[in-house]
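One structure is given here, and the rest of the page talks about it.
Removed: one protein chain of the complex. Kept in place: all other protein chains.
For chain A:
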Amino acid sequence: MNVLIDTKAGEIGELASEAISDIIERATAGTSITAYAEGESPLSWNALEEGGWDLVGILDDGEGAQLRDIVAIAQVWGTRLIPLPYLETVIAKRHSEIARSWDGPVSFALPTSTLGPGKQRYVPFGQFAGLRVVTALGGDSGQLIEIPEGRPAGLDLCARGLEVDVILTDFSETAARELAVVYAASSVGAARRMLELGVTFAKERQQFGRPIGSFQAVKHHLADALIAVEEADTAVIRASRTTEGVRQTTEFVVKRCIDAAELVLQVHGALGFTWEMGLHYYLRHMLTAQEIVGGLRNCP
């Protein structure tokens, strides 16, 4: 039995995720996600592009970042959900030559599990100026087109999405699988961040003259949230290192992230239910990831 599978990210993943972590922590220092989820991004696209971070996933003769490395990056990115089409561009440029030829950000038109079988597609960051949409990921075909007309997508607000019915992107088996893993990984990052916020809140919030985090009922919710996050983290690593049953695994990952998110919301009590608290932005990302992962399941 293969107990000693290598679960660690490679050097590229380590370096890039640390660098991205520095960049986004600096950009968001002292601010809550509420400050930028629906407002101006605290980081410019140029800052990422100048560092070459949008090209980190490119494979050259099989050399370069493995999916496990991109998982490390996506997990870090998920902790802040800065409204930039970063992960989309990384995957687009990894799987499409024509996407690489464009200097700016690139996204794609995805099927999701709630859009139905017709021509409707979801374009993450479809509202982002300067974005191009690639029509094929994996393989040599495909073109880049400008953002079409569409309706703003209301669930993941950080993703500035657009629902369209005039374009669709063809995904190779590999591209679809990798995309599912990346959205699962960013959900793990979001869940980890929510847990962090929940722990901080439980230490500070006083009721009955003591921090609510000293009550066992609250402690056990947060312990269960950690168990869910750990299980999701391990499962997404597994999904990045195998090719069989991956989409089923990514569904499991996102489900466990949502489990953790629900517990953290409960720990925040009524405050967690307010728009201003901002926890819902992370949960919205996970729910959208669930729809995307579900939609990708029906790809070839």
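Assorted remarks:
Keep in mind that, in the parts below, contacts are C-beta pairs under 8 Å (C-beta built on N, C-alpha and C of every residue); 3 or more make two chains touch, one makes a residue touch a chain; residues count from 1.
Basically, contacts and distances are computed from a predicted model.
Between the listed names "Acyl-CoA dehydrogenase family protein", "Membrane associated transport subunit", "ATP synthase epsilon chain" or "Sugar ABC transporter substrate-binding protein", the UniProt record for the complex's undisplayed chain reads "Acyl-CoA dehydrogenase family protein".
Of the candidate positions A:L81, A:A202 or A:C257, contact with the unshown chain belongs to A:A202.
Annotation: of A:P85, A:P111, A:G189 or A:G213, A:G213 touches the absent chain (contact as defined above). Contact with the chain not shown here comes from a single listed residue; of A:D54, A:E231, A:D259 or A:E291, that residue is A:E231. Interface residues of chain A with the unshown chain, by the touch rule above, are 1-8, 199, 202-203, 210-211, 213-214, 216, 218-220, 222-224, 226-227, 230-231, 233-235, 237-238, 244-245, 248-249, 252.
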